[in-house]
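Structure first, then comments.
A single protein chain has been removed from this complex, and every other one stays in its place.
Labels for the chains are A and B, by order of writing; each one numbers its residues from 1.
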Amino acid sequence: MPAAPHPAPPAPASAPSAQAPSALAPSAMARPFIRIEGVSKRFGSFQAVRDVDLTIGEGEIFALLGGSGCGKTTLLRMLAGFEDPSAGRIFIDGQDMTGVPPWERPVHMMFQSYAIFPHMSVERNIAYGLKHERMSAAQRADRVREMLDLVQLAPFAQRKPHQISGGQRQRVALARALARQPKLLLLDEPLAALDKKLREQTQFELMSIQSRTGVTFIVVTHDQEEAMTLADRIAVMDRGQVRQVGSPTEIYEYPNSRFVAGFIGAISTFAARVVRLTGEIAEVDIPAMDGTFAARSVPGLVEGQSVTLALRPEKISIAKTCPAAVNVVEGQVKDLAYFGKDSLYRVTLPGGDLISVHAVNARRADEGGRPADWDDRVWLSFEPGSAILLTD
Amino acid sequence: MTRRPVFLITVLCFGFAFFYIPILSMVVYSFNGSRLATVWGGFSTKWYVSLFSNRQVGAALLLSLQIALISATMATILGAMAGIALARFRRFRGRTLFSGLVTAPLIMPEVITGISSLMFFILMAQWVGWPGQRGFTTITLAHITFSMVFVTTVVHARMLQMDRAIEEAAMDLGARPWQVLRDVTLPVISPALLSGWLLAFTISLDDVVITSFTTGPGATTLPLLIWSKVKLGVTPDINALASLIVLTVGVCVALAGLVMNRAEKRRLAEERLAYRSNE
Partner (left out) sequence: MTALAQWFHRRGWRDLIIGIPYAWLILFFLLPFLIVVAMSLATRTPTAPPFGYGGDNPLINPAGYARLFTDSLYLRAFLTSLINAGVATVLCLLLGYPMALALTRVSKSWRTILLMLVILPFWTSFLLRVYAWMGLMGRNSWFNGLLTDLWNLITPQAWALQSIPMMNTNFAVVLVMVYTYLPFMILPLYANLERLDPALDEAAMDLGSRPFQVFRDVTLPQSIPGIIAGGLLVFIPAAGELVIPSLVGDAAAPMIGRIISDEFAQARDWPMASTVAVALLVLMVGPTMIYSRFQARAEGAETDGAKP
């Protein structure tokens, strides 16, 4: 089944809507391309994927993020056709994929282990998928050459897989998957086998290849930084369920649950109770901070409700004198880690809890630049808009 | 895409039918009342009775077991030494010849091993006066020689898989090389030694050709006895003997499987426990 070439231009990076926490609506998305409707997968009595609904736009880089064993690979394998969903349906480009075998799907996969055929040269690996395409030998050779150039492997065309490095093998797998011009490329932890430096370099390479080819990418990863760097949108998964879908900014700034908040980046959470609601602002009572604080309200709050207030370390200011701000709490520095460009403070709050605070070292530490030192009494403050209220 | 490989499963079923129908047929006909071994003449256990009253069979079985026990044990010792030598000592004088000597018996047709051993024993008797008579000793020597190389293969493969770091760790902790061998290497490869021993045991117990060349007056092993009877055609008491052998092997294998299964389950449970306590 020849996959039609894709002249589609790269999708405009979905502009992160920093204002409204519209996390669930696919923002500024191109034409919907993949629809996953109520898909579940059980292995015996074990439910690996439960009731997942996702819509992915054409030309998007979409990341599936989650801890080990949360069902990312299983979801990907259902898209590729290696597993049949126990329930639900998958549509690719409007076509129901139920019962369509892997070799007839316009989907290619880059395997976690790369799965490069050990008995074929780099060139023959890349050419393999083209065997099933009606095209002349010359066209095929051209295509292979094009792919070799795309991943910069032309000098290694005749090598066997065991004669090239891990990073090069990763690129062979990518070229092989792209050779047939799939509409959708599935990448299962594409960078996990690479070292840190190569990984960062390859991330940008992947993004540039994606923008040149316009193919929709679904990338599986358990590395949140990788997901944030690569993806237009991210789905955070937990025990088979999708917990939140949104752009990296939305996921980071407006997590919808304690799980997502804790999974992405560092965060301190406190039990709180809503005291008063006035327009955009909710006043909450936080026993750990021994006072009442203002935070941006979320839809559906009622007075008296128990909530969780979450604060990212970098959203908190630290000072040795009491600042003029809406939300101020006093504490004592218990611990201090100096990283050079910034420092991490662990501050004991009036209720005895600890909170993490990140501060940039704008001036040299030995010139009195450090905002606080061990055992100093300090004042912490934060904007109402920076505080995250979680209702789960 | 979970598709049943229908063709493969069909061939597998056919293959197992091919394996087991002849054996089952033999077991069924061991209860045949007729003297004509291929015509059914009603149910009877008389061939079992005649088998048990046959002194020759018992004596032959005893001889076979004695030979197999001794030769398997010797073959395991010698074969393990050769396997360890090949895996651990990368360089020594005559290594090429040595590795040739441990593979050649594997591919040597049994007839050739048989006549070469017989000529050797006859000429040795003439030149140095030993062995005075062929029989138990010569059979055992020949069995040790051609079954030890199977042990070598098994042990060698296991040694190559083994993590050398544990031997280095022992050395690092002050063990001399031969102590490392005794305290670390041998215990680690002991499953390979066991399977090598079992392999050598069955090979010896089952051998006809080499035994028939190296035997002497009065030394009739069980396969030789069966051979002499079978050459004359199909006889019902051989059916009975075959059924008993199949039964014995089946029971042994089932027991071994059960024990291994238990051990495996216990290991898995312990592993799970260990993981949990780590969390």
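Assume a contact is a pair of C-beta atoms (placed from the backbone, for glycine too) under 8 Å apart; a residue touches a chain by one contact, two chains touch by 3 or more.
Every value quoted in this text rests on a predicted model; they were computed, and no experiment measured them.
A.B. asks: Thinking of the whole complex, not just what is shown, which of B:L62, B:L123, B:L255 or B:L268 touches the missing chain?
C.D. replies: B:L123
A.B. asks: One chain is left out of this view; which of A:A193, A:L277 or A:L344 touches it in the full complex?
C.D. replies: Missing-chain contact among the listed residues: A:A193.
A.B. asks: Decide which residue listed in A:P161, A:G240, A:P255 or A:P371 touches the omitted chain of the complex.
C.D. replies: A:P161
A.B. asks: Suppose we count only contacts with the excluded chain; which residues of chain B make the list?
C.D. replies: 1, 3, 5, 7-9, 11-12, 14-16, 18-23, 25-26, 29, 36-40, 78-79, 81-82, 84-85, 89, 92, 94, 98, 101-102, 104-105, 107-112, 114-120, 122-123, 126, 141-142, 144-146, 148, 152, 176-178, 181, 202, 206, 208-209, 223, 226-227, 230-231, 233-234, 238-239, 241-242, 245-246, 249-250, 252-253, 257
A.B. asks: In the whole complex, what residues of chain A lie against the chain that is missing from view?
C.D. replies: So the residues of chain A touching the unseen chain are 1, 80-82, 101-104, 107-109, 111-119, 128-129, 131-133, 160-163, 166, 169-170, 176-177, 180, 193.
Everything below uses one rule, namely that only the chains that are shown with their structure count from here on.
A.B. asks: Centroid of chain A to centroid of chain B, CA atoms only: how many Å?
C.D. replies: Each chain's C-alpha centroid was found; their separation is 58 Å.
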